[in-house]
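Input: one structure, supplied below.
All protein chains but one are shown in place.
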Amino acid sequence: MMIYADVLVIGGGPAGLSSAITTAEKGAEVVLVERDDTLGGQLVKQTHMFFGSKNEFAGSRGINIAENLRKKVNENDNIKVFLNSTAQGYYDDGIVGISHHERFKKIKAKKVIVATGASEKMLPFPNNDLPGVYGAGAVQTLMNVYGIVPGENVLMIGAGNIGLIVSYQLLQAGVNLVGIVEADSEIGGYLVHASKIRRAGVPIYTEHTIQEAKGKSNVEKAVICELNDNWEEIPGTEKELEVDTICLAVGLKPISDILIQADCEMAYAPQLGGDVAVRDENLQTTIEEIYVAGDSAGIEEATAAMLEGELAGLSALMDLGISKKISKKQRRKTKENLASLRRGPVGRKIREGLKITKEGNDAGKNRYTHIR
Amino acid sequence: MKRLKKHPVLDFERGKKISFKYNGKKIKAYKGETIAAALHAAGVKKLKHSSRLNRPRGLFCAIGNCSSCLMEVNGIPNVKTCVTKVKKGMTVKEQEGNGDL
Partner (left out) sequence: MLEKTGIPTSDEIEEVSPSKKRLKSGPVAIAECFRQIPCDPCYHSCTAGAFAKFGDINNKPNIDHDKCTGCGVCISNCPGLAIFVVDYNYTEKKGLVKIPYEYLPLPKEGDEVVGLDRQGKEVCKATVEKVEDGENKDKTFVIWLLVPKDKVMDVRNMKVGE
C-alpha cells in the first residue's frame, strides 16, 4: 500500500517541523516522519532561553518553542505524522521506505526534505567506554526529559555552546560540576554562557584535555592535563579529578545516511561538522527531488534550523508550482534572515563551510562512490 | 541516581508507577520512562559487556545512535533500551555477547 504526498519531511526536529508547517500552510499534502515518539527533536531538552531574533522565538525556551511548533503541526490537517518511524531508505523510484511500529510502509512523495539532524562526535582516550561517560545530549535527555540526575560529580569536556549550556543545566539540576575542559586556547561558545558558569564558581580550563578516565565498572576519576601550542600533552601537568561522570561535548556531525544512500553528491566541510550534501542556495541537493535543512545540512543551531526548514519548504513549494508568487517573496525574506543571523563574527565558520557546500570537493565525492 | 523532584525551569509530570524485572530484581519506574533511564535511576549504570574484551558498557548517547545500551528485553536481544519505554512486567536481562537472533 503506497502513501502519496506532495512533500515528505524526514525528521521532526526544528528544521523538519518548520518545513512541514511552511508547506502544509500553503496547501501541500505533507507526510512527516519522526523516529522518536514525540515531535521536537533536540528542542525538547532545551530549557534555556534562545538567542536570535524575535521572529525566531528569541527569549523563549526551547521546550516552549517545541510545544508551539508541535501544536501548529497537530492543528494542520494537511500534515500526516508518523511517530516511532524510521526512514529506511530512498529507493531508485523515489520511494522512501519507513518502518512504522515494526511494519514497513512505502511513501511516494513529489519532494523530500531531509531534516535528520546530527549525532555526537566521540573523543578517544583510555577508558572512554566506561559507564559514566556520556554524550552531552544523553545528559540533557536524562536530566531534562526524565528528571534523572546523571551523576554527582561531573567533568564537562568541551566549551562550545553545547558544553556551556549543558554545564549550566547540570548546575540547575543541583549537580556538582567540577570543571570544564577545553582543548582550544579560547572558549568556543557564547561568552555570556561562559560568564554564567564562572560566576557560579566553576573553573574553565582552556588548553587542557582529558588524558584518561579511571574506574572499574564506572568512572571514578578523570586525569586532565595541559596542552602546548602544538596540541600536545605537556608531561607533568596532570591533574586527577574525583568524578563519577564525564560529559563529552566535543562536536556534532550531520546524520547524512539517507542523503548518501540516495546518491546525493556530498562534500566534506569540517566547519559544518563533516560530510554534508552539496546543495544550492535554495537547499536543493544534486538529486532534484531532495532538499536538506537543519543540522543534517550543516551543524549550526536551532534558529538557523527553523529558518532553513522554512527555506527548503518554500523551495519545494515553488518547484511544485504551489503558491509560487507568495513563496518567492517569502523565500527572499527567509534568505535575508538567515544571512543576517550569519553575518556576525560567530557566523564566520558557517559562511566558510557554506562556500564548500556550493562547490563540493573531492573528499566528499570520493568517499562514497563505492556505495553504488 | 536520584530522580529530581524540583527543578528551576521544568515540572516533571511523571506517569503511573510501574515495575519491571532486571536480572531477577524488581525495578521501580514511571510510565513514560525508557528502560535505560529507569535502570539509571535505580543505580544500574552497567548495561552490558563488550563482546570481545568483556569491558563494562553503559548509556552513552541515549538517543538510539550508539548501541552501548543493548540488552535482552522479554527474550528479544539487542533492544535499544535508551529509546524503548518501560512496560509493566517487562523482563530485562544483560545479554551474553551479541545476543542470539
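The first chain written gets the first letter, and so on, giving A and B; residue counts start at 1 in each chain.
In this text, contacts are C-beta pairs under 8 Å (C-beta built on N, C-alpha and C of every residue); 3 or more make two chains touch, one makes a residue touch a chain.
Since this is a predicted model, take the numbers as computed values, not measurements.
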For the unseen chain, which displayed partners does it touch in the full complex? A, B
Tell me which of A:A66, A:A136 or A:L341 is the one touching the absent chain. A:L341
Where chain A meets the left-out chain, the residues are 48-54, 58-61, 64, 171-172, 174, 185-187, 190-202, 204, 206, 303, 340-347
Interface residues of chain B toward the undisplayed chain are 6-9
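Convention: only the chains that are shown with their structure count from here on.
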Residue numbers on chain A that touch chain B, as the complex places them: 35-37, 47, 61, 63, 119-120, 129-135, 137-138, 141-144, 146-152, 172-174, 216-218
Mind listing the chain B positions that touch chain A in their complex? 1-4, 7-10, 12, 14, 33-34, 37, 40-41, 45-47, 50, 55-66, 68, 82-83, 85
